[in-house]
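One protein chain omitted, others in place.
A and B are the chain letters, set down in written order, and residue numbers restart from 1 in every chain.
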Amino acid sequence: MKRLFLFAIISILMLMPVMAGGASEEESDVTTVTWFASRPLGGEIDTTMREIAERYSQEHGGKWVLEIETTADRPSYLQRLRTLIAGNNMPDIIDIDADPYCQSLVDAGLLVDVKQFLIDEGRYDDYQETALRYQEFTDGSMYTLPLEYHIEMIWYRKDIFAQYGLDVPQTMEEWLDVCKTLSENGITPIAVDGVDRWPVLRYMAMIPFRYSGNDYIIALRDGKASMGDPLGRQAIEFVQEIGQYFNEGFAATDYATAQSMFLNGQAAMYYIGDWEQNAMLEAYEAGLVDYFLLPTAPDGTTGANEYCANSGIGMAFNAETFDEKTKDFILYVIENYGEIYASKMQMSPLKVDLPEDVEFTDLYYRIAEDMDNFGPAFMKPWDTYLDSATNTIMQDNILLLASGDMSAEDFISLIDSSIAANANK
Amino acid sequence: MRDNEVYKKLAILKKVVFAIVIILFLLIQVYPVFWVFMASLKPTVELSASPFSLPSAPTFENFIKVIKEGKIWGYMINSVKVTGGSLILIMALSSMAGYALSKFVSRFNNALYSFFTFGIMIPVQITLIPLFIFYSRMDILNTSFSLILPQVGFALPLSIMMFVSFFTFVPNELIEAATIDGCTPYGIFVKIILPLAKNTFVTIASMYSILIWNDFIFANTFISKDSAKTVAMGLKDYVGAFGNVDWGLTFAAITISILPPMIVYFALNKHVTAGMSAGAVKG
Partner (left out) sequence: MKGIIKNKVAYLVFLLPALLFYLFAVFYPIIDSIRLSFVSWGGIGPQKYVGFDNYIRLFSDSVMWESFFNNLVYVVIVVSMQLLIGLLFAVLLTYMQKNVTIVKTLYYIPCIITTVAVGQMFRSMYATQPMGLFNIVLSALGLGDLVRSWLADVDTVLVAVSLPEGWRFTGMYMVIYYAALISIDTEVSEAAIIDGASKWKTLWKIKLPMIKPVILLTLTMCITGALRGFDIPYLLTNGGPGNASELMSTYMYKQAFSSLQFGYGSAIAVFIIVESIIAVIILRLVGRRGEK
């Protein structure tokens, strides 16, 4: 009996490595490059990159393989990336925004200087300038490579606007007036996804951008400006004011719900970027919805062709493993990405002649035109500037500010003290 | 006579109220399954616009898409591996430890028991960083074992507690008698203790199979490869850019993924009842 028992225990212990399965991979002459990505699975970027990697692999006789581990859900992704790096386990290629955390990776010498790389290889001008500049740190250095390029706009219901005789607002003031009229008529002016928080944060950045470009947020981040400065207060007031026009309970409304509210005509406006153009297409072609760009401030410093643009999360390369094999592959990507990606009806960060065998929609051409007209300045989201701790506090409390549950003074002191405690640390 | 009638009427009324309460609660408990299933039959836009109405035009498109993509089966197999492996270990280890702590003479018993039960209070989130670093050094990230270890570790305190509290009800005389008959401690465990503890096993298995099957936090931290993903993680496959979730697909995947635990639970449930009517548990 005793023996039987020992046998049982031993067999359990022996089973463990079996369950652990696949832990040890055989050594071989195949080069494997790991890309720890945060792209929607089966999305256009994901499929384009897989296609390119597949082709590249074939050209190298299968001796080169790109392994993609993708987590689209951004909070989960960031948590895993940070644990990976904390565990000293950085993959060959990662996805990351040019935020203070990324800066600390750069400071630790972990990332490749992508700007230098592009310039050395003579590829810098292959890209849309704004797409690259979005990836830059404030000092102009750049460590991440964009795979997408977007502009953000305010979509509106033409039917609702017509019903109340409203025109597309040209200035921020007019925008608020439009909201007011709608609200007085019992229409929800703007559908907002508060669950993901970044959409609300965009409203905070609008006024400061109109009056100072990105200077205010940079000064704020560096501790040289206060949230309580006149411009900061103006930003807060704007959030408080426009917050009244958000759908009821926006703090608990998720992305899909906000978007459906707009598409179903339950809200008159909706702020989102061109990445949702396919969702908008049907209503757009039916003449039900249209978009306008961020209104201007008459005495402001930025123009109507300058507003929020982003080139998404960027790709960064592990300085330790960025050898000829990865380098060559990245050049191959730069060579081929634009065309394949654009043929999937996407806005490419690389300048590209649109393939002729693909039929693009009017909406696509219109957005492309707006992109071509883009001014030199662009509104960069605040979450890419602020340190992680301040970002968390700002995102938590901006919902309260917009719903009128927090006073401007409280907000100012929270942000200022967090920046004082966490900036330049 | 009249009193009797009143009494009868009261009894009927009582029964009706009783039935209503039971059924009302039943509705509250069962409704979510119904809701999840309905949700999976709607396109995402309809789902977010009118979440509580019946689908206007039920469509199995979500299911077809999820199944066609085919990844969910692989995730299921991983989940089965993790859940099965953990359950076997939890039940084996905790029944053995429970037996040791309650039926052996040792001055460490009380201290060890407190040491184990102490684990009930530990928030699982604290293990993420230390275990992650450890796993990456051992190169066992993305394996079933990396999930099984913490699952078992955190299930042990409660299951050991349950076994100990059950075993203390098993009369020592029973063991004494067996020892006199020449049974070894191992024989006693297999022949006497285990059969008696059937209910405790079933309770633990039904509780933990579901908790482990649905675990997200460990899987989310220790698994990144597609080939090692569990079902709960696979549900996040339908998250698009900037946080947009395709809820129609997600709910279809959820519907598929709750089938195995449902089947297991319905199957085990018979055992629970059988065990109970046999009236095995008593002090």
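Convention: a contact is a pair of C-beta atoms (placed from the backbone, for glycine too) under 8 Å apart; a residue touches a chain by one contact, two chains touch by 3 or more.
Since this is a predicted model, take the numbers as computed values, not measurements.
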Of the listed residues A:34, A:247, A:318 or A:348, which contacts the missing chain in the full complex? A:247
Residue touching the undisplayed chain, where the options are A:33, A:49, A:68 or A:85: A:85
Among A:65, A:389 or A:408, which residue is in touch with the absent chain? A:389
Chain B residues that touch the omitted chain in the full complex: 18, 21-22, 25-26, 28-30, 32-33, 35-36, 39, 48-52, 89, 92-94, 96-97, 99-106, 109-110, 112-113, 116-131, 134, 149-150, 152-154, 156-158, 160-162, 164-165, 168, 172, 175-176, 179, 184-186, 188-189, 199, 203, 207, 210, 214, 216-217, 232, 235-236, 247, 250-251, 254, 257-258, 261-262, 265-266, 269-270, 272-273, 276, 279, 281-282
Spell out the interface residues on chain A facing the chain that's missing from view. 2, 5-6, 9, 12-13, 75, 78-79, 82-83, 85-86, 101, 104-105, 108, 110, 188, 194-195, 247-254, 257, 261, 266, 388-389, 391-392, 396-397, 399-400, 403, 405-406
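Please note the rule applied: only the chains that are shown with their structure count from here on.
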Compute the distance, rounded to whole Å, between the mean C-alpha positions of chain A and chain B. 37
For the chain B and chain A complex, residues of the former touching the latter: 44-49, 69, 81, 85, 88-89, 92, 128-129, 132-133, 135-137, 139-146, 148, 184, 186-187, 189-190, 220-221, 224-228, 236-237, 239-247
Which residues, counting only chain A, touch chain B once they are in their complex? 1-2, 4-5, 8, 12, 15-17, 19-24, 36, 39-43, 67, 69, 71-74, 76, 79-80, 83-84, 86-89, 193, 195-196, 198, 254-257, 259-261, 263-264, 266, 273, 275-276, 312
